[in-house]
Structures are given as C-alpha cells and as structure tokens.
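Okay, here's the structure, questions in a sec.
One chain of protein is taken out of this complex; the other chains stay put.
Chain naming follows the written order as A, B, C, D and E, and within any one chain the residues start at number 1.
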C-alpha cells in the first residue's frame, strides 16, 4: 500500500511539472556556440555529478614565468556546471617577488589570502588608490571593472583564492593589452603618455609589433 | 491617394526596422536545447495566437494522490509564449485534508484563494514562521527561495491560483527531495537529524533507495 | 542536555549571520521615499504576517463607470510585502459590454479567465494583432510593453485574474494618456492622425484641456 | 632573453584562461535563431573590427513619406557587435512639418537635437504630459515603455540622435498598431473610444482591413 | 610648466564628471534602513581602505556546537564594501563527524576544500541527488535555491571556503526552519509527513514550541 502511495505521488510530480529539473542548472554544452547569457544546456538526462566538480586546486600552479604567478581555477570553460550560475573560483599562487600585474574585469572579485603576505589594492575612477598589506585570513573586495593588483611582498610564496561573480570574468591585464598586439606605437604613446623608448621596450617584452 | 500614403508609410517602417517584431517576444522552439535565459525563439513568421494561450484550467485537476492535491498550469513547457517573459501561472486544487507539502523555488510567488479555507505560510531564514488562515479573495506572497506550504483546513475542496515570476520556477518539495532518491540513509540522518527508522519509513513512502 | 545543544545551535546561527533574515524580504516602509529598486525595508523586528497578506478580492469590484470595468489588487502600494519581489496580482471585473481599453505597461502579464467570455489580444511592434476569444480556464500572456486589451463579448459579467512581474506595473491607458491632459489638441492630432473634431470629443470624455 | 620571457607570459595567459576573449563581446551570428538574451556569438576567430562598426549616418535619411521622417541606425540587425551589449543608436531626420508619431518601446531613450526645433514629450501613467520645445544641443530622456513623440515645429529640417538601452528597442507606433492590421473595427472602436468613421479613415491610411 | 598641465588635466576631470567616484562602489551605511538592492552608500569622502577589508578568517572558527561546524565570513553586515557588489565569502570549519545540515539560499555557491575529506551534494528539483567525496583542492558548485549539504567523513577537521553571488545569501537550514519556531506540530507533520513523535523530538532539539 505504501508502494501505491509512492506511485501516486510520482505521478503527481511528473504529470504537473514534466522535465522541469533541466532548468535548475544549465551544464554547458561546448559543442554549440554560446550566447550573451552563456552556453546552451547539456541534455538533462546526461548530466552527471562530475559536471559540477573541478579538481586540482590543491597543488601550487606553475609560476616559472615572468611575473612568477599562476592563476588556475574553475570557470565556465573548465567547470561546465558553472554555466549560467554567475560565479567562478580561482587559485592564485604568487612566488616571492611575484606580481599579479594591474588588471580589470567585468565583475567584482573577493580575495582571501591563505599563505604569505601581499600588498593588494584597487583604484577608483577618481584616481584614489585603496591598498593595504594583507596576511593570512584577510579578505579584500575589488569592485567591478576597477583597476587592481596584488604583489607578494613577503619572504615566502603567497597563496590566495579569488571568487568573481561571473562564470567568465574576462581578465584584462593592462600592460599586456597595450603592448602585446599590433596597435601602432605612435597611438600607444598618445593614449598613454608613455615615452617612445619605453613603449618600444614594453612591446618587446610582451611581444607586440610596431 | 490614401493608398499611396499607406504604402509610403509601410516602406518607412520596413526600411528602418526590418523584422524587428521577432524580439517583442520569444516563443519557445522546443526542438533546440535551451540556455540559461530560456529557449531559442521560434521563427517569427510561424508564430500564431495560440502560442500565447493555454487552456484547461477551468476544471479541477486530478487530486487522487497521496497529498490530495493537483497543480496544473502555464509555464514554459506548456505555454511556449511565456519563454523569456518571466512569468508562470498555476491552478491549485487541494481536497479536504489535502496538503501542498513544504517546498521552495527560485522565484517569488503570489497566491489567491478562490474557494475553501487554507492555512498558508512561509519561514524566514531566521526561522520565523509567517502563517495564517486564508479564505476566498485573500492574497499572500511567498518570497523567493523560502520554504512555504498550504494546507486545506476547511470542509470543502480548496481552489487557488498562484503566479510566479519565472516561466519555470523549479519547484523543490523538501520531503520528496530528501527521501525519493539514492542519497544514503546515513547521510540523510546526519543532515536532517531525523531518526533512522523515520528516514527508512519516509524512503518507503517516497520511493528512495537505501 | 537537549536544551543545551539547542542553545549552542542558536548561538552558532546568531553569531554567524546576525540579523540576516531582514533580507529574505523587504516589506515596504512607505514613510521614506522609494528608489529605482523599490521602497526601503521596514525594520525586521516589526514585520508581521499581515504585511504579506491582502484581502478583499473575493467580491466583485465597482464597475459603475464608463468602461464598466474594475481593477483591484495587490501591488506595492496595497501589499507592502511585495516590495522588491517582482510580482503583483489583480482581480479584473468586466460587466456585460465592458472593456479594458487598450493599454500597456513595463512588464509582462498573464491572465486567467474565471467567468464569462472575453476577447483579449495584443499587438506586436510589426503591427500584427494576436487576439482570441477566451473562456473559463483559458490563460493568455501579454508580452511586456506591447499594446493589449480585453473586451467582454459574452452575456454575463466576466471575471479574470492577472499577474504581472513587477510590484508596480505602471498601467498606461492609451486614450486616457492622449486625452486626459493639457497636451495641445494640435499636437495630439499630429502625433495620432486623429481628426480635430474627434480629438475634441475625446478630450471632453477624458477631461483633457485644449 | 626578453623574447623568452615573452613566451613564458603568453603561455601563462593561454594556459589559464584559454579562449576567454570570446565572451568580452558576442557578435551576432544571424544564421542561428536568437534567444531571449539575443543572438548566438560568432566564432571568436572570425570576428573583425568591422563587426563593431556601422556607417552611413552622416547623411540625411529618406523623408519622402507620410510623416516626413526618417529613422536609421545601428541596432542588432545592422550592427552585429551590439548583440548582448544593451545599446542602440539612431539618426532621426524630421522635415519641416514632420512628425515622429506617438510611440513606445521596451527601454528608455535619450535624444539630442543637433539641428532645428522640435517639440518633444512623454506621458506618464497618471496621464501627465511632460513636453517642451527643444533646440540645438538640448537633451531629453523618455522613460521606458511610456508614450512619447517628437514634432518638428521649426522652419528647417530637424536632425537628432537617439540612443536606447537595448540592441533592439521594439518600436511600437500607436496609430499604426491600431489601424494597420486585421483587428476588427468594432473592437478598435471599443478599446479606444474612437468613432466608427474615424477608425475607418485611419484604417484606410494605415492599410488595415475591416 | 608640467605642473600647469597637471592642473589643466585635473580640471578637465572634475569639471566633466564631478564626484563620479561615489558610484564605483557603495560602502554600506548601516545607519539607514536598507532597500531591495542593498544599503545606502556611505559618503564618498569618508570611505577608507578598511571598508573593503575583513580580517580573521585565518583561524579556525568555534565548532563547539551541536553540528560541530563553524561558518564565519565576509558579507554585507561584516564587510561594508561588499554592499551592492553581489558577492560574499565564508570560511567553513567542520570537525570530525561534523555536518553542515541540509540548507538552501537564494544564490549559487562554489566551495573549495582545503583540508580534510567531506561528502558534499545537492538535490535537483526532480529529486535527483548529485553528491561526491571531495578532497583537498576539489571545487564543487551548488546551483541557486537547491537543497545541499556537507558532511565531514574524514579523520581530521575539514576546512573549506565558499563564495556566493550575493552580499547576503540568506541561508535557510531546513531542520531549524521546521523545528525552531511556533509552527504547530500538527502542521509540521502534515507538510513533511514526519511522525508526531519525531516532530516532537526535533522541536525539542531546535527549541520550537508546540
């Protein structure tokens, strides 16, 4: 008799709402082009738990690069279950002397420092700089679209986690943006007021053409 | 001469705005996978009036089930014209002694009682319960994501209509969520504090496995 | 000992989240000016169940007016608990021969007919009219901002309920908008192509000045 | 050695963020049906600068029509780079005696007059008319969904630019909406209070059927 | 002469944009009631760097409570700079045998495990459970409004960080919601199907009245 009740209940749900669970989430289907709101949803019947899980942030990233920094994490291209949900999460490793150069993105960010000592800051559109030394357990927020940075000023490698409220924040690093492309040097000089020789040098570093 | 003016005007509109009407609404095309913002739009030239109409809420739903309740209505899967417009509408029938068990959904809901007497309520995140007996003509609002319920406490079948501000609200019934799946009983006990025997009994009612 | 556990738990919640319940909802405080997102929130400690309830839609509204129609309902100014939640609900009475004249509002609307027979419709921005006769139990959706109307074409008073996805939809009745104010008749004629005599007549009906 | 650093940096970026640039913008791919949030995105590797540019608003539009008005501009169907970005821009030419008839759209509009003299105005949902004579350099805002109009009341052709916060605003011209379709005259009369003869005349002008 | 240029530039900015920096962020002013979109903004001239910083998440929270769990973090009431920015960040400590009981909130959550082993999961509205054992460095996402939980199933205390895309997520713990208030036991039984004795026991644990 219990069984009968159970069936009745199942019927109620399926009759009234059909396959409604498909919209609780929208696991990205990378085989179709995305749209302004994200990727199309994977067929609900094929969604598995692993679509919501990303692994590998327990170990230090590869910081053997110019800035001595590594950024790895879960965003729409690495964690399909984040699609449409408005969040991403990154692990940030900064070696001694390393730097996350000044950059911006479309959405706000919150950082928590877990190891080491960094100076972090952002700059308001009235050119006021808000910056401070952060240690283990300190949290700082960087408002959307404003320029910000992190610098390891301690004696050990720094570890931090950052979360942003978009599955794809769109990081834009200012120096790379200006010096890693084919934007003519004469224009770069005019729009930045940086001297010709300096522009030339930075273009060499970042691989831009003249 | 009137005719000539008419043509001139038509030309103006078509030349300037083209097929702009396609975006006034976005009738769901169920043949393509949906996305975070809803289904793709049916070709405008094939849209008909019936795409915006749903029929059949004039009669009582089938309440011969465990909870003595029927929920039927217009949402994105039954009324394609609702796609992208942020609304849905349901008819709620609750027989004498019937119950809409405690549940939640992503969006807010407004209910109007048309027949009978129910107790309806929701619970805030500080655990405060807001509940009251509602009669014909009474309206109550249930804020988004909060637990809420309706119970027929009168002598006649109750009839109500509910509207929610999503074309697909994502109803989640707590007891069914906990006891109608393969979540191990030991976990269910821990995350609810419900005793082992009770969990077992509810799993039997809702059809969950151990 | 159970009691002790209970206290410990309460402490955990209050210590971690404080007065977080205030943001589950935002009951309108009418004593302060509202903003683009709605009214300020009433102090949480003073919120009562009745803030979420509106009564009186169980009886027919007063239709003894020119259009033989009555619209009454729950929106931000009559049901403070709706503030910020994106929904409203109205009862619509249309006497025999009565009309809800062509109008528009910022948000989408869904209607359900409960008694009588009406013709309802809306017009797309390509000037296509979508209209149909609706009977008891029929639901129709009117997309945001598009012109729409309802006309009682039956032999008995019609009763319907409409829900809109804003706590304050901003109804704009076209004829009243054009003819109930001090907009000069010469301008009204030009922007509508309606003849002078007709404008004059409609201004008299709606109370506009010349 | 600089070159080596450059490569290391490039690796860092590409390894961490992949093809993230595709979401900075979403150039419309017209070959696929659009959705509630806009068109699907063109493949990032095929995006070119011209996808973000629209030309031809430097010359007067064709105003040889009934209303002596021309509206041309950049919106999602003419400037694919606007897709998903929430903006459009139009050039408005109004000849002497010309009129932009009363209309509405889903989103707000801001106008700047560059040549000539116009009367512009909008009407609130309480039927209050806000209107004024605008000259070169004057800016006026028309709130979303409200009825508004522009009339050239000067001695020279007027030129203005308008921007709206949607890539596809959905212009709805009231008179055309009412009189350019197959909505029965008897209904039009009832929902507008306009006399039978006037409705007939306007249907002739706009091409509606009886 | 450089100085003169500097002044000229400053003038340009201040003349054109005024105090525009106030809107880059909106540091909460707790002295005024909040609204549906958050708190009013603190006067820009009084904003300091510390308004964007929260400290103290470097040490374990107090887990000496029934669930052996501590949740501490940065949200609108503890980190005023988060107001209006759509993010919060919490530190989660779960002792051996501890549990974050099943709960829900208005927004999506992403978790990263830093120490220990937990089972985490959520339940879709079709009652499908998605759950898995997570270890150090594993990330999981919990879609908005869906029921979810975390259980320490390892031999050491677990440490995790969670980020949610609201400055005030509105945590709702199901068992506390049902059993920590004055909702009559008879109603609780009906809306949950839990037996009378069990309801009574849980009310005792959570402090609800009968």
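Note that in this section a contact is a pair of C-beta atoms (placed from the backbone, for glycine too) under 8 Å apart; a residue touches a chain by one contact, two chains touch by 3 or more.
Just so it is clear, the model here is predicted, and its values are computed rather than measured.
A.B. asks: Can you say which of A:123, A:141 or A:160 touches the chain missing from this structure?
C.D. replies: Hidden-chain contact among the options goes to A:123.
A.B. asks: Which residue from D:33, D:74 or D:202 sits in contact with the chain not drawn here?
C.D. replies: Of all options in D:33, D:74 or D:202, contact with the hidden chain holds for D:74.
A.B. asks: Which listed residue, C:72, C:117, C:135 or C:185, touches the chain dropped from view?
C.D. replies: Of the listed residues, the one touching the omitted chain is C:72.
A.B. asks: Suppose we count only contacts with the excluded chain; which residues of chain C make the list?
C.D. replies: Chain C touches the missing chain through residues 32-37, 62, 64-67, 69-73, 75-77, 168, 170-171, 173, 176, 180, 204-207.
A.B. asks: For chain E, enumerate the residues touching the unshown chain of the complex.
C.D. replies: Spelled out for chain E, the touching residues are 2, 5-13, 15-24, 26, 29, 32, 35-43, 83-84.
A.B. asks: At which residues does chain A meet the chain that is not included here?
C.D. replies: So the residues of chain A touching the missing chain come out as 99-102, 104-106, 119, 121, 123-125, 127-129, 131, 144-147, 149, 151, 170-172, 174-178, 180-183, 187, 190-195, 198, 201-202, 205-206.
Basically, only the chains that are shown with their structure count from here on.
A.B. asks: B-D or B-E: which has the larger count of contacting C-beta pairs?
C.D. replies: Higher C-beta contact count between the two pairs: B-E.
A.B. asks: Which listed pair, B-C, C-D or A-D, reproduces A-B with over half its contact pairs identical?
C.D. replies: Among B-C, C-D or A-D, the interface that shares over half of its contact pairs with A-B is A-D.
A.B. asks: Nearest whole angstrom, what separates the Cα centre of chain B from the Cα centre of chain E?
C.D. replies: Spacing between the chain centres: roughly 27 Å.
A.B. asks: Quick one: chain C and chain E, Cα centre-to-centre, how many Å?
C.D. replies: Going by mean C-alpha positions, chain C sits 34 Å from chain E.
A.B. asks: Which chain A residues reach two or more other chains?
C.D. replies: Within chain A, the residues that touch at least two other chains are 13, 17, 19-21, 24, 32, 35-37, 73.
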